[in-house]
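Structure in structure tokens, see below.
Let's look at chain A:
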Amino acid sequence: MVMKAVKGVLLTCDAAVKQILLVMNEAQSFIIEDLDDFHLLIKQDEEDRIRRQLETELEKNTYSLD
Partner candidate 1 sequence: MSHLSLLLDLQPAAWHDPTQSLQFSTFLAHILVFLNAHLAQKHENSLAIFGAFPGKSIMLYSSIDQTKPADRRVQPDPNWYQPFKTLDAALTERIREEMPQPSTSSEAEELPVALVGALAKALCCKIIQATKVEAPSDTPVVMPESRILIVSVSPDAAASYIPLMNSIFSAQKLKVVIDVCKIYGPDTTFLQQAAYLTGGSYIRVEKHESLLQYLMMCFLQPPSVRSLLAVPTTDRVDFRAACFCHKDIIDAGYVCSVCLSSGSDCF
Partner candidate 2 sequence: MWRSAFAEPSMPKDPETAGQQDAPHTLIPFLQSQSQTALTRLYTRPSSCLAIFRLLGPIERQIVMSLLWLEGPIASQTLNGWVTKEGRKPYGTALDTLSKIQILPNPGTRMLLNPNFKASFRMALTGGGDLNSFGVPYVSSKEKDAERDGAGDKKFGPNSEHLDSYALERWETILHYMVSSGTDSTPQRPSAGVLYLLQRSGLMQPLPSPSGYSTASSRKTSQLQISSLGFQFLLHTPHEQLWELLLQYLKMVEERQMDLVEVLNFLFMLSTMDLGREYSPDNLTQTQLVMLEDLRDYGLIWQRKSSSKRFSPTRLATTLTSSTPLLPSSGGGNTGPQGFIILETNYRLYAYTDNPLQIAVLNLFVHLKSRYPNLVVGSITRDSVRKALNNGIRADQIISYLVTHAHPQMRRNNPLLPVTVQDQIRLWELEKNRLKSADGYLYTNFAAQADYQVVLDYAKQIGVVLWENSVKRCFFASAEGHSNIRGFIERRSKDEQM
């Protein structure tokens, strides 16, 4: 049987978050494979960094009254 198994982390997200991730990927590559609109396969050791970076990115887009 011919096949391949790739170790990694499956990210499940919405379309908007995926676009942000794709932009982030251009600065520093971490995506192994773009699976579909809501799923990405990324390198295992990058997950924490991605989460932190995404958090700051999303915070830029929230506004509060005070």
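If you want to know what made the cut, all candidates are chains of the complex that A comes from, given by their letters.
By definition in this document, a contact is a pair of C-beta atoms (placed from the backbone, for glycine too) under 8 Å apart; a residue touches a chain by one contact, two chains touch by 3 or more; residues count from 1.
Only a predicted model underlies this, so the values are computations on that prediction, with no experimental measurement involved.
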item	value
Candidate touching chain A in this complex, from 1 or 2	2
Candidate 2 partner contacts - residues on chain A that touch it in the complex	1-14, 17, 32-33, 35-36, 39, 41, 44, 47, 50-51, 54, 58, 62, 64
